[in-house]
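All protein chains of the complex are present and in place, except for one that has been dropped.
And now, chain A:
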Amino acid sequence: MTDDRRRAGPQAETDVLVLGGGPAGGWAALAAAGAGARVVLADKGYHGTSGATAPSNTGTWCVPPGEARAEAVERRWQRTHGLADRRWMHRTVDRAYANLLQLVEWGYAFPRDDQGNLYVANLRGPDYMHFLRRKVKAAGVTILDHHPALELLSDGDAVTGAAGLSRRSGEDWRIHAGAVVLATGGCAFFERLMGGGGLTGDGYLMAAEAGAALSGMEFTGKYTLAPHDSSLNKGLPYRWASFHRQDGTPILDSKGRPLTNGIGGTDHELARALLDGPVFARLDLAEPAMQDWLRRGQPNCFLPYDRRGIDPFTQLFRVDLTAEGTVRGTGGIRLAGDDCATEVPGLYAAGDAASRENVTGASSGGGAVNASWAMASGWFAGAGAARHARLRGMRRAAGQALGQAGLRPAAAARPVDHAALVEALRAETIPLDRNFFRTGDGLAAGRERLEGVWAEIRDHLSAEGAERLRAREIASVAASARWSLAAAEMRRESRGVHRRADLPETDAAWTRRITVSGLDRVEARPDFPATQAQERAS
């Protein structure tokens, strides 16, 4: 696209508008363009660097077709605590594999294994997203960088576009579209994760304002180790870590053994140890060959050590558990169709913006399943949106802007302390003793405090020009926090990354999802039990 078009002013029209430029957005744009649609991709940041994937190095859930695939799906399903859907898992792994082969065909520089075969089960974030941008451009997609959406447009029964601002110029934009794909990422609740700065649940708020529901929002208790006060929430090197107090005393697990392997099932132990005091790690279980692979394969993980002058294989360094919200957690916009349609006509959701329960259930999915989910759901959503746009045709005249909290205060706008709001929201969603180990009483008290925060935002928060983005981010995180706590309070059991200290057992009666909806009044309701839901679908 030309620079002229980028500056072409506030009104434009397209068949499919993709909001967000991480992998899900990129694949959605490619699928829609491949189906013959005119596509605009509007990214809050820069399509190629924005989102959690670009600065990372992610595995993929990569299983070739064949008999082994059914076993692989079954093995994965066993780890989803009964809430995933095998049919969705099959079609996700199938589509993701096809997309990986597409990358091979396009010439993405995959490494080769010892037998000389291409190894496609890993994607290096900076290279992958750099490559994907080129393909998206080559497909004729109009890319609008630094163009965050602030709100959706609706004609009363369908979503018909979005409106937002240009961060560079401060000017407004408004794009009418036959269908909109939300690929805006998850919500990191203002935790400083790798690539998480822009992950503020923007799509959740926009979708809810259009009438969509969310699901799985209680599965926000996923935490990953990172060097203290760094952005590197990458767990892989901790597979070879031992854990200590500052004086070198080994930390013992509940069975009295020295605590090791920070990505296994040790997160409970680490969380407890961190509640007692600072924890230090050393990657001393890595043999020299592994040290070399780690250094060359995960160079981002070594930036904090190298820049602090620490040798992590021989010296202790302080670590934290960083909260990962719905980024590595699971919740998001509830999907209503195989094409990643939401319950609102014309609105589609993909990647972390969508609930990932279909493939990860109550678990995190780590990097691998989540990366494959982004590829597959992006593809489904882009194709679905293109189909919707074609069937519906353009109705350009209509388009009521739906944005409320943070944009159009319900009462008189007045100065609101942004930093205080951010701290109040973090206090309910980040601390280990509130969000890793949850209690019914704690959640009830937290919800009450959040109602006060929400009232302040809804009634008074507003901003001008480019500052509107921050106001909307705060409103989105607040809405996400309220949904998360509401679902967590309703789920009276522990399951996957939802841990109730007061209800530590898993209750078979709760093998069902929880849907949340509503802004002024948050409502949570249990979905059909998983078995019934599958029967209904078949």
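As a convention for this text, a residue touches a chain if its C-beta (ideal position, glycine included) is under 8 Å from a C-beta of that chain, and two chains touch if they have at least 3 such contacts; residues count from 1.
Rule of thumb we're sticking to: contacts and distances are computed from a predicted model.
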| item | value |
| --- | --- |
| Omitted chain, identified by the protein name its UniProt record gives, among "4Fe-4S dicluster domain-containing protein", "Ferredoxin family protein", "Cell division protein FtsX" or "YCII-related domain-containing protein" | "Ferredoxin family protein" |
| Contact partner of the left-out chain, one of A:His146, A:His244 or A:Arg356 | A:His146 |
| Contact residue for the chain not shown (choose from A:Pro23, A:Pro227 or A:Gly496) | A:Pro227 |
| From A:Asp94, A:Asp127, A:Glu493 or A:Asp527, residue that would touch the chain that is not displayed | A:Asp127 |
| Residue in contact with the excluded chain [from A:Phe110, A:Tyr223, A:Trp379 or A:Trp510] | A:Phe110 |
| For chain A, the residues touching the chain missing from this view | 44-46, 48-51, 54-55, 57, 59, 108-113, 119, 121-122, 124, 126-128, 130-131, 145-146, 167-168, 192-198, 227, 229-231, 236, 239, 263, 289-290, 292-300, 302-304, 306-308 |
